[in-house]
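A single protein chain has been omitted from the complex, and every remaining protein chain is retained in its original position.
Per-chain residue numbering starts at 1, and chain names A and B are given in the order in which the chains are listed.
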Amino acid sequence: MERGYLHGRFPALFFFLAFLLTSPAISTKSVRRIQPCRSLVLFFHDIIYNGKNAANATSAIVAAPPWANRTILAPMMNFGDIVVFDDPVTLDNNLHSPPVGRAQGLYLYDSKTIFTAWLAFSLVLNSTDYKGTINLVGADPLMNLTRDISVVGGTGDFFMTRGIATLMTDAFEGVVYFRLRLDIKLYECY
Amino acid sequence: MERGYLHGRFPALFFFLAFLLTSPAISTKSVRRIQPCRSLVLFFHDIIYNGKNAANATSAIVAAPPWANRTILAPMMNFGDIVVFDDPVTLDNNLHSPPVGRAQGLYLYDSKTIFTAWLAFSLVLNSTDYKGTINLVGADPLMNLTRDISVVGGTGDFFMTRGIATLMTDAFEGVVYFRLRLDIKLYECY
Partner (left out) sequence: MERGYLHGRFPALFFFLAFLLTSPAISTKSVRRIQPCRSLVLFFHDIIYNGKNAANATSAIVAAPPWANRTILAPMMNFGDIVVFDDPVTLDNNLHSPPVGRAQGLYLYDSKTIFTAWLAFSLVLNSTDYKGTINLVGADPLMNLTRDISVVGGTGDFFMTRGIATLMTDAFEGVVYFRLRLDIKLYECY
């Protein structure tokens, strides 16, 4: 009798419920895309080792094509150079602001015709606001105004997170220093 | 009284609704596994630098064990070699087809006893059909007919995607050229 009640007398109720039942999944998907569950803006500062700044340097070229000497390599946009880095991360664009963590990992240059890079690294955050890591991977065509890479995971406060980080070159001083702005938007939070 | 109505007079309605409420999540999970939300087939072409082909080469060995010279290394299946690449990506197996993008990142050889590799790279796609990047990571035991690696994220048209890429060696010409076929199946789309 109860089934009869539901199906017979009030079919509209059934379909209304069915609609409600499917809609949360759909709306979750679109909300995710439009509305991050968490946003951060961070800056990281890369001081490249140049043979004389070991005390200040935060990164170093550690690999290069075996055939290359710097004369040949330069016109090839550093193709093949792998750089290991441990860069301070700050909340504003001032290198001397108190760091909230470190950006640690590697980047490499991978084009012969234009400066373009590829990144794989972790943001290791340790401040009053954030404790945990965010892991990122992606292509960085650094001559573009903005570039998107993937947040592929996280730990601690960023447990299991995913999202997108938009990179902007905030400063570039020859081969010695650059500063990246990261607009991180997380679309999966736990 | 309304609560009494729901629980007392129509318990079946309650359980029927409870069933409906849990079923969407379950079906989503199984649909994901069986049915990709998006599929792509791409080819990428790797022309390895051999000391004489700088103009055509798309990849180069940039690291190797410090103790190794090529004589020692060769019988060890290139163990430890890291290769940086920027390979053209095409929709068919013809190197000269118009590229729809580039595969950029690194691979390395990591066995002393068999040719086996490990990959971390981005597909940077820029065509009428696809604009965006797909980020991939995984082991590539390249003597196997097929190998699965993980799609760990994406940007642009591939915003936040996840999935599996099945690799097949489509051509292998000594130490100068190989071509991979990627069957990409995405199970999370936004």
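Here, a residue touches a chain if its C-beta (ideal position, glycine included) is under 8 Å from a C-beta of that chain, and two chains touch if they have at least 3 such contacts.
Small disclaimer: the values here were computed from a predicted structure and weren't measured.
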Hidden-chain contact residue, picked from the options A:Ala63, A:Ala117, A:Ala139 or A:Ala165: A:Ala63
Hidden-chain contact residue, picked from the options A:Met77, A:Leu91, A:Leu106 or A:Met168: A:Leu106
Positions on chain A where the hidden chain makes contact: 10, 12-13, 16-17, 20-21, 24, 28, 49, 51, 54, 60-64, 82, 84-86, 104-106, 120-122, 124, 133, 135, 137, 152-156, 159-160, 190
Chain B residues touching the omitted chain (full complex): 2-3, 5-6, 17-18, 21-22, 25, 29, 32-33, 62-67, 76, 79-82, 108-112, 116, 118, 120, 137-139, 141, 148-152, 162-164, 187-188
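Operating definition for what follows: only the chains that are shown with their structure count from here on.
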Turn needed to bring chain A onto chain B - CA fit, degrees, nearest 5: 120
Mean-CA-position distance for chain B and chain A (Å): 19
